[in-house]
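Incomplete set of chains, arranged as in the complex.
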Amino acid sequence: MTDVKVKRPFFIVNPKAYIYGEEVLNLALVTDELAKENEIDCLFTAQLVDIPVIVERTSHLIVTAQHMDPLVPGRGMGHVLPEALKAAGVKAVVLNHAEDPYTLSNLDKTIKRAKKVELLTIVCADTVEQCKAVAQLGPDMMICEPTSLIGTGNTSDDDYIRETNQAIRSVNPDILIMQAAGVSTGDDVYRVLMGGADGTGGTSGIINASDRRAKLIEMIGALKRVQEEEIR
Amino acid sequence: MTDVKVKRPFFIVNPKAYIYGEEVLNLALVTDELAKENEIDCLFTAQLVDIPVIVERTSHLIVTAQHMDPLVPGRGMGHVLPEALKAAGVKAVVLNHAEDPYTLSNLDKTIKRAKKVELLTIVCADTVEQCKAVAQLGPDMMICEPTSLIGTGNTSDDDYIRETNQAIRSVNPDILIMQAAGVSTGDDVYRVLMGGADGTGGTSGIINASDRRAKLIEMIGALKRVQEEEIR
């Protein structure tokens, strides 16, 4: 098990393969500054070769890999070794994204390997049935995303959010749930968090913004507002 | 096209997923020192998260990724972006290893993307037919390895080496050829290079050596001997 505790509500910035090198580092630095300022937990993913400098130059991000394989040290040319991620300062890993689907068997193995090396697992799921199935595998967090919405800028409807939240919690109430499909404004953030999600964030909504810092301030500000309303 | 010119005979150290973090950095530092001292070209692969520090701390290695995907900047969660590798200082990429097979279509696309971002391509092949097929795709280098021998410590026989060398050169004489199956001693290095290969190297033969530096000195020494005999 990992000792990273994630405080809800939390945020994820997931640049996928949109940006790299200096550009992704700059986004990480801005996100780090805002996470610190707002005292929120923030996951940040990047291409594997861009992770070391982000680990080195930031202090408040939960630096996250976008893929990991279940192998153990040894053969396995081209596969992503859990121990190598851990040693590089990675704290969490996203598995089973619709753009990187896992066989059920491999997903089970990879979650177990992540626990062994103490990495947080964030597993994606699409339908209500897949959400329940993934919840049975015991990940730390889940991302619910209707595959058909990825990259469209449309958010999940309230029914989807409510049903998938309930489905996961009925199986395992300890799993932290992200609802992030199409989330790209402060209003989206507010809506999905008030709808019961533990976290949210985005990809294209942030990357394609004309001013990424302003966009993050808008979205994280909305998250902060939810946090304060919950405390009150 | 890339501006990296590889001088033959050359060497490859391919630690796959055997080692990571400080251990793979140490091996890279030793290899770098020996490459410099012996004035030979040396490819060195590593887990992606371990590549940045190797790029930073070495000067004579052709730092090589073990996998790359053909995607362009954009969506593609968990996929390895060519532009990200290039920006991180990677010079070459191994594709289609038996432990990481590519569809023919993906292999063609990935080689073309590598040329676009100016990364050397090193493509693996097994049978004579596969060697010829890969050669048609125009990689910079190839690794011929009978799949059945991987990890066994047995080297390819002379017939395999001669036939695959001829097969590749009959299609495209500009491709540099590595014969590396089971190569783990100075004698192995000498034999495959005298048998017509342009380069060689190893994985388990180096990793499992009780003294890795001594093993590299032995293998690179044999390569150096071939070089000197060829010059004379």
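Chains: A and B, in written order; residue numbering restarts at 1 for each.
Simple rule for what comes next: a residue touches a chain if its C-beta (ideal position, glycine included) is under 8 Å from a C-beta of that chain, and two chains touch if they have at least 3 such contacts.
Computed from a prediction, not measured in an experiment: that's the story for all the values here.
Trainee: All chains are the same sequence, and 2 are placed; what is the full number of copies?
Mentor: 4
Going forward, only the chains that are shown with their structure count from here on.
Trainee: If you average the CA atoms of subunit A and of subunit B, how far apart do the two points sit, in angstrom?
Mentor: Computed from C-alpha means, the inter-chain centre distance equals 35 Å.
Trainee: Within the complex, which stretch of subunit A touches subunit B?
Mentor: So the residues of subunit A in touch with subunit B come to 14, 16-22, 47-53, 65-67, 71, 73-81, 83-85, 87-88, 90, 94, 97-100, 150-151, 203.
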